[in-house]
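Apart from one protein chain that is not included, each protein chain of the complex appears where it belongs.
For reference, chains read A and B in written order, and residue numbers begin at 1 within each chain.
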Amino acid sequence: MNPTSVIRIKSISALLVAMSGSLLTTGCASTGSPIVGSGPVTYGDAKAVESVTNEFGSTDLQTMAEAMTRSLIQSAVIARGNRPLITIAEVKNKTSEYIDTRSITDSIRAQMLKSGSVRFAVDTHAMQNQTDELIRQNQTGLYKKGTAKKIGGMEGADYRIEGNIASIVKLGSSVKDVYYKFSLMLVNVETGVIEWADEKDIRKTSSR
Amino acid sequence: MNLVNAMKRVAALLGILALPANPAWADSIASKVEELGKMKYLNVSSLKTVNRNGLLNIQAEITNDSASNQQLFYRFKWFDGNGFEVGGEEPWKPLTIYGKQRQNITTVAPMPQATDFRLVLQSPDNETTSPSSW
Partner (left out) sequence: MRSLSKVLALGGAVVLLTGCAGTMRSYDAELKQTVNHVATGNVAGALAELEKNNTGGAAGLGLGNSDKDLLYYLEKGELLRLGGQYEQSAAAWLSADQRVKEWEEIAKHSPGKLLGDLGSVIINDKARRYDGQDYEKVLLSTRLALNHIAMGKWGEARTEIKKTHEREAIIAELRSKEVEQATEEAKTRNVHTRYKDLQGYPVESLDDPEVTALKNGYQSAFSHYLAGFVYEALGEPSLAAPGYRKAIELRPNVRFLEEGLAGLDKRAHVGKRGHTDVLFVVESGSAPARQSVMIPLPVPYMAGGRGTVGVIPTSFPVIKSERAFMPSSITLDGKANLPLAPVTNVDAMARRALKDEMPGIILRTTVRAIAKSIAQKQAADRGGALAGLLVTIAAVATESADERVWRTLPAQISLGRALLPSGKHSMKLSGQAGEQQLEFEAQGKYTVIPVRLMGSHLYAMRPQSSVEMAAQATVEPPAKALPEAAAPVEEAPKPGARPVKSKKVRKGAIS
């Protein structure tokens, strides 16, 4: 192989690299990407840090839920390893922003269940569906006797999770500063003892 | 063991040149840290793990060499004994490290099955070495 052919090969590979690069960036249909339409829509990383505005956002939700879960599974009553039964009471929203605290507690519950260290009882919000189903199975007469789940067999939760989210908003002439504080606690239902509590705070500042 | 080797290869491919303060840490830190590019001003100066109540606890110390504040984005990846990722994807977390500051990142594994981890780091000032192997 003489030197010129080496150069040629190199330049061809460079060209190929350049071409594949351009194909990647333009998402050209000729490569057969599984895409319909060519609108200005892209799918991004659902876990990316969102800094579009400084209202409560996806990153705040995700990091709060994660921090709380990690702290909670280390708490003495859960680390004991007897998989206690927990229910989620309300997380109060003390801010004047429309924050869906239930989606935070849903995330916490999902992550806690994934850890396998706890069990959850239906919360008050899902109670309606639970009782409806039991009543249907038992009172409509449509179900086989042995399979209808008995009324009176629901398990009471050992602990409940409750908390609140608060915020402090300050507006300067060129700066908006938002501070969120998410507090959560684990209460023993029988004794009323607070077994665990933690806080996660987030500060977001934006210049106007 | 295989995994560690594979990891080292990945680290080599990514061009990670870990320059920790203590050379004894070099191997273990580099094998647990994934930098997206090479961080210009920040480095992982220490990395400690301990098992508490069956959960892996981690503390990583990040040092900012420069005098100005640095932005860092990080997250952990968790693996079980077979090298499979467990616990789902973590959200990226933003962290500001002041000039010359040493900042600890502490975390706990999401579940007892998670026995191995990687710390993924990205700083907006990351440098990428050109892929010379091409």
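Criterion: contacts are C-beta pairs under 8 Å (C-beta built on N, C-alpha and C of every residue); 3 or more make two chains touch, one makes a residue touch a chain.
Computed from a prediction, not measured in an experiment: that's the story for all the values here.
The chain not shown here is in contact, across the full complex, with A. The missing chain, though absent from the display, is touched by one residue of A:90, A:106, A:177 or A:195; that residue is A:90. Summary of contacts with the chain left out: across A:45, A:100 or A:190, the touching residue is A:100. By the touch definition given at the top, chain A reaches the unshown chain through residues 53, 55, 90-102, 124-125, 128-129, 132, 208.
Here is the rule we use: only the chains that are shown with their structure count from here on.
Per the touch definition, chain A reaches chain B in the complex via residues 13, 17, 45-49, 51, 59, 62-63, 66, 69-71, 73-74, 79, 81, 111, 114-117. Contacts from chain B toward chain A in the complex involve residues 52-55, 73, 75, 87-94, 107-108, 110-113, 134.
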